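Working notes, structure below.
Note that this complex is displayed minus one protein chain, with the remaining chains in position.
Chain IDs A, B and C follow the sequence of writing; residue 1 opens each chain.
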Amino acid sequence: MLVLLKPGTPETTANDVMTRLRMAGLAVHRTDHDAQVRIAAIGDLSAVDWEAAKTWAGVESLAKLAKPFKLASRAFRPHDTLISVGRATIGSEKIVIMAGPCSVEGEEQAFTIAERVAKAGATVLRGGAFKPRTSPYAFQGLGEEGLKILRRAADAFGLAVISEVMDTAQVGLLSRYADILQIGARNMQNYSLLREVGHTQKPIMLKRGLSSTIEEWLMSAEHIMAQGNQQVMLCERGIRTFETYTRNTLDLNAVPVVKELSHLPIIVDPSHGVGIRDKIAPMARASVAAGADGLIIEVHHDPDHALSDGPQSLYPDQFDSLVAQIRTIAGVVGRTV
Amino acid sequence: MLVLLKPGTPETTANDVMTRLRMAGLAVHRTDHDAQVRIAAIGDLSAVDWEAAKTWAGVESLAKLAKPFKLASRAFRPHDTLISVGRATIGSEKIVIMAGPCSVEGEEQAFTIAERVAKAGATVLRGGAFKPRTSPYAFQGLGEEGLKILRRAADAFGLAVISEVMDTAQVGLLSRYADILQIGARNMQNYSLLREVGHTQKPIMLKRGLSSTIEEWLMSAEHIMAQGNQQVMLCERGIRTFETYTRNTLDLNAVPVVKELSHLPIIVDPSHGVGIRDKIAPMARASVAAGADGLIIEVHHDPDHALSDGPQSLYPDQFDSLVAQIRTIAGVVGRTV
Amino acid sequence: MLVLLKPGTPETTANDVMTRLRMAGLAVHRTDHDAQVRIAAIGDLSAVDWEAAKTWAGVESLAKLAKPFKLASRAFRPHDTLISVGRATIGSEKIVIMAGPCSVEGEEQAFTIAERVAKAGATVLRGGAFKPRTSPYAFQGLGEEGLKILRRAADAFGLAVISEVMDTAQVGLLSRYADILQIGARNMQNYSLLREVGHTQKPIMLKRGLSSTIEEWLMSAEHIMAQGNQQVMLCERGIRTFETYTRNTLDLNAVPVVKELSHLPIIVDPSHGVGIRDKIAPMARASVAAGADGLIIEVHHDPDHALSDGPQSLYPDQFDSLVAQIRTIAGVVGRTV
Partner (left out) sequence: MLVLLKPGTPETTANDVMTRLRMAGLAVHRTDHDAQVRIAAIGDLSAVDWEAAKTWAGVESLAKLAKPFKLASRAFRPHDTLISVGRATIGSEKIVIMAGPCSVEGEEQAFTIAERVAKAGATVLRGGAFKPRTSPYAFQGLGEEGLKILRRAADAFGLAVISEVMDTAQVGLLSRYADILQIGARNMQNYSLLREVGHTQKPIMLKRGLSSTIEEWLMSAEHIMAQGNQQVMLCERGIRTFETYTRNTLDLNAVPVVKELSHLPIIVDPSHGVGIRDKIAPMARASVAAGADGLIIEVHHDPDHALSDGPQSLYPDQFDSLVAQIRTIAGVVGRTV
């Protein structure tokens, strides 16, 4: 149930309403929109006499939260969620660009790439320290050593850090080094992990599962938000279809759909979505034209020797040109880069 | 086998080469590129002594046509195919815009919409006279009467006409009224129909089947081209996935992939691809940003009363704004509208 | 609308009811079930005063036909449709086995295979004379000559003939030689062709499209039935998914689902569904265990030299063993072979 308070309701009254709802056994979440307090009350609604609730002090009106996702829905929070990370405000009019190598491979690699992407306009450095690999025999990442390198490289060039967390036991470690915790596609429905990151104060980037519907994806965001962490951004990274020419099928339809259903920012990852270097730039441009709030792109100065995902990494020069193109397209949709 | 002649080879010599190949039982197709004659010889290649062929008068070199599609491949024809229809040259630097109602419903409807889309910048009028409908009990189109109306409306505003042909028996009829024959997604592998339109001189727009791979799509183009009709454009209109929020999943990855594999123009149909009115414009913008050669968009002045596909038709005003946005994005990718 | 007449209603009264419905512009179809006449009236239902219709002579009751498919639904015809072809009654307690080569290649091939499959228990001989091939350069079938051979081989061993029709123009030709006309997966939504075979008196086997839902498949059957031909059987032959190890993903779930929704017989084609020889027998057994009314299986005495689909054809000995296994499984589900 969505409980809308009258504009100007004193804080003490608002707190009273929330306490009554909590005492009825409901989970209570609050957002403020246009000087109005909006309270989502979730759980066994039969415990409250809603007819009576309409007359509680401060209450203006009630509305059903019809979708299965509540906190992630536009109905609860009509305005876009903004997430501040370093110099970036994700979800704002300014499109955020995250870039960096697939895996952190060493000091020189990380610093070289960080410098280039920072200069080109990126504000967040990506890089994997723990890699989910289909084969148990493939390179699994540098672990904590990789995180340290990533942090230093980012700090050297004024970037924030995003890196993937694969397990509940890693959440603390990742939180020490990264500004944004990434949940990978394979873990989109790892509910234990979602709950765990929901207890942190860190912004979370939740990648869409390979065969997840948009609704399931928003439900996974809800798992995080229900624990109290509202700083969630979504990341479209390609779905699985019958087509084998591309690595995955980047589903840009998801961009305008998510913007309608939810207030959460949506980032697009064309690198994993298409998986072919010279198709990344067209799809990155298309993402911005479709309304994405940001991009996350793999860049490597020497992709032929990358330890993972070389064939889908842009050369730094290609990345420079891409950012320039995106700048113009952003203008068409009322955004900046 | 691809037989490349020396630049400046006289026509009589070129003809001799083609005759020798034909006499060996091969199908022979010619294209000219940068003052060079390129000959594709297709069939049982063992009938020719290719070592000897390298020494034939006029022959510069030979190359394998490795892909299963030959005439549709960039290997055969490195330069983009241009298709002239009315005022449009499809595949050129200028992005073509096709627009109009899903179905032709009557004189007033067709003229009203034709006027609006022409004014906004469209050069081709779309409209169905024979409609492939899932239900045998649904509106099946006005038939020839619809084609007459469509032709008159297009002529009144200087537009070319595109309309769907559903059956070999209709090819003659459609050819009398339409400038471009459309093969619908459901008929992408109706090989009898592909062969039949391959015998006409009309440009063909071949829609991608709901679950066809890009290679199968190009093979269907090859079915048309093998009959002698080289004027084929492809149309991405959404594939079927597990996602049900959108009508289909518009696969924009196909745009850069097709541009690499083939010289044929590629048009995008966001109306059928997404199926939700307010998602059409974002996906149309994204299509152009991804490198599409054109768009085909459903526009209706009164979509609530449309006999088919109302919910995915743009209002004329929305269409005007969209064309303006596309104009700027086209500039980013070196195109015009 | 479904109009149920009272048991024992005289034919003249039944005819009166049908005439009244037809005069209101409705399409009228009749089936008899347990001594009761059931009339489906389809079209613009507002033309009839249904309250009044309840009092018409002979009318017992009315019921809505809620599904989009009407004539194909169990609601219209509660009992299983039986289709008699040669010695087979498809849809009966006896499971029908159709077998033969992918393509007819010549007299000796056809007779050799026909003899073997007849001896093993097949009652219908399959064989393609017109082949839908992805490549325009692949073997397209022997055409009418192939049909003649197929007919002679079938007659020699007391078998009925099934063969694919690819185009409206071929319907007459095929009807001269074949007992069952097959509509291939690629043509499942070729509505012109569906309409054309709907005008014949021949049993039709309608294969499921590669990405068609069960509802769309039944709607395609409805296209045939709406023209008056009620002798339609469905054929599950695999759908397209992301899995590439098997040629397609044979969807056996469709068997019990179709049996619930429709009275039409359902045949399974494991040869195309899986596409790997040693996986055909397990999936054929599974089909019968799931409740299929029949099987259609590719058998070739020399698959290494088959002109098409050799790798998925059973050797005659394998086919013999398979039929023996199926006989026992049929008993478990109350059927015979």
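Everything below uses one rule, namely that a residue touches a chain if its C-beta (ideal position, glycine included) is under 8 Å from a C-beta of that chain, and two chains touch if they have at least 3 such contacts.
Keep in mind it's a predicted model, so treat the numbers as computed, not measured.
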Residue touching the undisplayed chain, where the options are C:103, C:123 or C:211: C:211
Which of C:37, C:239, C:296 or C:314 contacts the chain that the document leaves out: C:239
Residue among C:16, C:60, C:80 or C:251 that touches the chain left out of view: C:251
Absent-chain contact - pick from A:8, A:25, A:68 or A:158: A:68
Contact set of chain A toward the excluded chain (per top definition): 42-43, 68, 70, 132-137, 166-170, 186-187, 189-193, 195, 210-211, 216, 219, 222-223, 226, 240
Where the missing chain touches chain C, by residue: 211, 213-215, 239, 241-246, 249-253, 255-257, 260, 273-274, 276, 278-279, 282-283, 285-291, 325, 328-329, 331-333
Touching residues on chain B - with respect to the absent chain: 211, 240-242, 244
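As a working rule, only the chains that are shown with their structure count from here on.
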Farthest chain (mean CA position) relative to chain B: A
Distance between chain centroids, defined by C-alpha means - chain A, chain B (Å): 38
Inter-centroid spacing, chain C versus chain A (mean Cα positions, whole Å): 49
Junction residues of chain C, two or more chains touched: 211, 240
